[in-house]
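Worksheet for the structure shown next.
Apart from one protein chain that is not included, each protein chain of the complex appears where it belongs.
A, B and C are the chain letters, set down in written order, and residue numbers restart from 1 in every chain.
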Amino acid sequence: MAPLLEVRNIKTYFNTQDGVVKAVDGVSYDVNRGETIALVGESGCGKTVSALSILRLVGEPAGKIVSGEIIFDGIDLLKLSKEEMRKMRGAKISIIFQEPLTSLNPVLTIGRQISEGLEFHKNMSPSEGMEEATRLLKMVGIPHPDRRVHDYPHQFSGGMRQRAMIAIAIACQPQLIIADEPTTVVDVTIQAQLLELIRNITKELNTSLILITHNLGIVARYAQRVFVMYAGNIIEYGTALDVYHSPYHPYTAGLLGSVPRLDEPRKARLQPIEGQPPDLIALPVGCSFQARCAYFVPQCLKEKPRLIEVAPKHFAACWVSQKELKPWQIL
Amino acid sequence: MATNKTNAANVSQRPVHTLWGDAWFRLRKNKLAMAGGIFIILLSLAAIFAPFITHYGFAQQDLTAILQSPSAKHWLGTDGLGRDTFARLLYGARTSLAVGIFTQVIIVGIGLPIGAIAGYAGGSVDNILMRFVDVMYSFPSILLIILIKAILGGGIYQLFFAIGLVSWVDIARLVRGQIMSIKSRDYVAAARAMGGMGPYITERHLLPNSLGPIIVTVTFSVPQAIFAEAALSFMGIGVRPPTPSWGTMINDGYAVIFSSWYQVLFPALAIALLMISFTFLGDGLRDALDPKMRH
Amino acid sequence: MTRFVIRRVLWLLLVLLIISLVTFLLMHLVPGGPWAKGKPLPPAVIAAINAKYGLNKPLYIQYAKYLWGILHGDLGISYSYQDRSVTQIIMQSFPKSAILGGIAFILALIVGISLGMAAALRQNTWVDYVCVMFSTIFASVPGFVLGILLVIVFSVILHWLPSGGWGTPSDLVLPVIALAALPAAYIARITRASTLETIRQDYVRTARSKGLLERNVLIRHILRNALIPVVTISGPEFAALVTGSFIVETIFSIPGIGRLFVSSVFARDYGLIMGTTLFYAFIISVANLVVDILYAVIDPRIRYD
Partner (left out) sequence: MKGKTVFLSLLAIVLAMVLILAPACSSKTTTSASTPQVLRINLGGEPDTIDPNQAAWAPDLTLIGQCFEGLLSFKTDGTLTPDIATVIPSTSNGGISSDGLTITFHLKTNVTWSDGTPVTANDFVYSIVREVSPVLACPYASFYFNIVGAQAYYSSGNDTPDQQAALAAAVGVSAPDNYTLVIKLNSPQETILDCMALWAVYPEKASVINQYGNSWTDPPNYIGDGPYILTTWTHQTELVLKPNPNYWGTKPKLAEIDMMEITDANAALAAYLNNQLDIVGVPIGDIKTYMNDSSYANQRLLVNQLGTFALQFNVDQAPFNNVLVRQAFACAIDRNAFVSDVLDGVGKVTTSWIPPGMPGYDANAGSQYAFNVTKAKQLLAQAGYSDVSKLPAITYTYANDTNDTTIAQFLQGQLKTNLGINITLNPEESNTFQSNVNAGNFQFAWFGWLADYPDPDDWLLSEFTTGGGVNQTHYSNPSFDTLAKTAETDLDNTTRLSDWAQAQTMMLADVPLAPIYNSETFALVKPWVKGLDASDIDYSIPGDRFYTLVSIASH
């Protein structure tokens, strides 16, 4: 059975004063029905843009999807008319943004902001919409939803706002939800609650989920598969466990290094990721990680590594790891 | 902001990302703003070196050549007393620019301290000062100007003073707002923690950071002052003749509008041009200095 | 909210008191008097006139008398229009300025907001450039210059419209344009700026992610937020417009309060100066109060306690 979403080699570029920013430069991944995948990477590695590309919300005219295919439920979203695409948004695919305060309209009540989507896609009357909104708020665990539905965003706490965002996202029972770093702005205790909430809801509605995060730690628990992005490319992917336990790409390893791991005793000290990600306007020839990689071989400067199946269902794009062994095991 | 595709060539020399350097970089890119700025500079030079540009004096009457239309001898014609309009336009630029700029000195001179004190001190001081500002707001400024002018008499300094005295309110409010917002920021808190004195903090941290918006506001209020001067001259309470100002020239021209309309046209155009230049420059500066626009 | 309004109203009264005092003092500080106009008058006559208006009494008594009068709803008498009381004069001239200014204000709002919106939504297209040009140019042409040009073109050359006067609707067209041009340009500029600001906001992206119609995104999410700054400036603008413009009313000979006011200052018509000044201050304060209330209505984040 075909996956719900197939992203094929999309390139999303931004025109800026200073030049063309290749935010997403040929990324491919897929999501099965009911599956949760994670897009992982440092901020600015293009994971958010690749997600927005799915909804075709990369702010035109500056940002543009220059090539690629996004097959959702058998149809190429990039070929849809504006109108058809609009009907997709919120109804079939919805998104939870990372900054709930700025992502909610300050001058509209939470209720209205939840119900308006319903009014469009489920053509409910405003009053029905409000009832549904109340139900949804209850579902995402807002106390006294009947009262809170009339509140304005600034009257909600950070966590509650994010719950409201979730309510908006699930309002029309979409088949795919994109959660863009949903927990970065809330503190750790609430993080867990929210992620649990998202997981339960997706289970309940059998919705697919793209979880975007820079925290590999949570990935293992919530996602089935992980796609690691760096400088607009996917440099490694596989099942959450494989990637988590035996990363092939030095970058992934680095990311893991930046996560405290209680399950394994520390062996060799890992390299923390030093330096800055490359300038997306002027990408270097060869591997884009070269500058920060402790293990690079001359080849890294010449040619860009392609994703190779380094282990069953486990792919990585790294010249060193082509040698069937993890870079740091050379040492 | 212009989103012109730039190739790798000029990527190499990316701007330095300090506020001022960055602002200057962005301002240079804004053609309108630069055009405005250049016009203002040229006009100022023309005004300063007027005697070298035209050999006519602004008060030099030639009763044999009254209300003449533009000619080789008198490029923009002559006025009701046979004075060369072009010459008067040049010397008038002195007045208009002087009014536009020196008024700002007074405006800032009054508005900045009041705003700064109100913003920094806060509490009852702020309250009193802002109530004062409210009173100024609900005062019909034209009344104040006329009365002040009548008390002080008709000279250009009195004019600066009269206009300045009624238009400092906006700056005061702006500075206050700025300082209030910046005051809450960490580095100021830090400075205070390190035992920095109030005035020291105000001058070291608060003012520099609110400078951008102030510059922008001032740039916009220059044309306002020129406006005011023109309007007052139109009411006949402008600068002391025979000193020309574009306002008085419009006023004189208005008296002969049906017979020789260009008498009102040229100074009117001049004012409009100067205004537009300042507006463009102001826009440019705002876009350049506004931190929100920085990426 | 109500407490806020009450506080503001009380404050308003205080402001009016202060203004009346300052005006009164300034007024009497200025050389000249209600008798000093046109033909020179013999001392006997000047003395008699001073006696008639009680100008020979000490200032504090005059001021006290005036306040007493106001408390009894009497704004006093005009020295230059001896056949009518100040209240009558204001009531006769203000409505005209108000009608004119009101229309101009509405026009300015419509044109300004539409232009600003169009420009922002079509940023860096010809639409934008045209709108920006319009607003910059009209924000840069002095009102009286514009008025004069309008008269020359439309009444003197084309004979389309009356050059001035009051009564028929056609009398309104030119002055309304002359009045509305500047605020329209100003509003357009502000609307454009704040709209550009707003369309970059995350919540607009959110709205789009819900798949709303572009129209609804615009009206519900962009417009309402973008108009907040417009509301703030519209208060003073409105007050300024309805209280009349000396210059426009002179050029188009509109029997409004703006002209009346300035001429009263020149004529040292103490009674009328006080009356109009207080009236003016009152209008402005009320306008600002209304704006603050409106402000709280459209922006729920604002709370007055």
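Note that in this section contacts are C-beta pairs under 8 Å (C-beta built on N, C-alpha and C of every residue); 3 or more make two chains touch, one makes a residue touch a chain.
Since we're looking at a predicted model, the values are computed, not measured.
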Omitted chain: which shown chains does it touch? B, C
Which of B:Ala35, B:Ala59 or B:Met130 touches the missing chain? It is B:Ala59
Have a look at C:Gln62, C:Thr87, C:Ser155 or C:Asn216 and name the one touching the chain we're not showing. C:Ser155
Note that subunit B touches the absent chain at residues 59, 61, 63, 66-67, 80-82, 146, 149-150, 153-154, 236-237, 240-242, 251-252, 254-259
Need a quick check: the contact residues on subunit C for the chain that isn't drawn. 30-33, 35-49, 51-52, 56, 80-85, 89, 92-93, 96, 107, 110-111, 114-115, 117-118, 121-122, 125, 127, 148, 151, 154-156, 159-170, 172-173, 177, 214, 218, 250-253, 255-256, 259-260, 263, 266-268
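By our rule, only the chains that are shown with their structure count from here on.
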Determine which of the two chain pairs, B-C or A-C, is joined by the larger number of C-beta pairs in contact. B-C
Note: subunit C sits from subunit A at a C-alpha centroid distance in Å of 54
Please work out the Cα centroid separation of subunit B and subunit C, and write it as a whole number of Å. 23
Counting only residues that touch at least two other chains, what does the list for subunit B look like? 2-3
Name the residues of subunit A that each touch 2 or more other chains. none
Would you pull the subunit C residues touching subunit A in the complex into a rising list? 201-203, 205-214, 216, 220-221, 224-225, 298-301
Note: in the complex, subunit A contacts subunit C through residues 55, 57, 59, 86-91, 94-95, 97, 99, 102-108, 113, 116-117, 120-121, 152, 154, 165, 168
Can you tell me which positions in subunit C touch subunit B when the two form their complex? 11, 15, 18-19, 22-23, 26-27, 29-32, 124, 136-137, 139-145, 148-149, 152, 156, 197, 236, 243, 246-247, 261-262, 265-266, 273, 276-277, 280-281, 284-285, 288
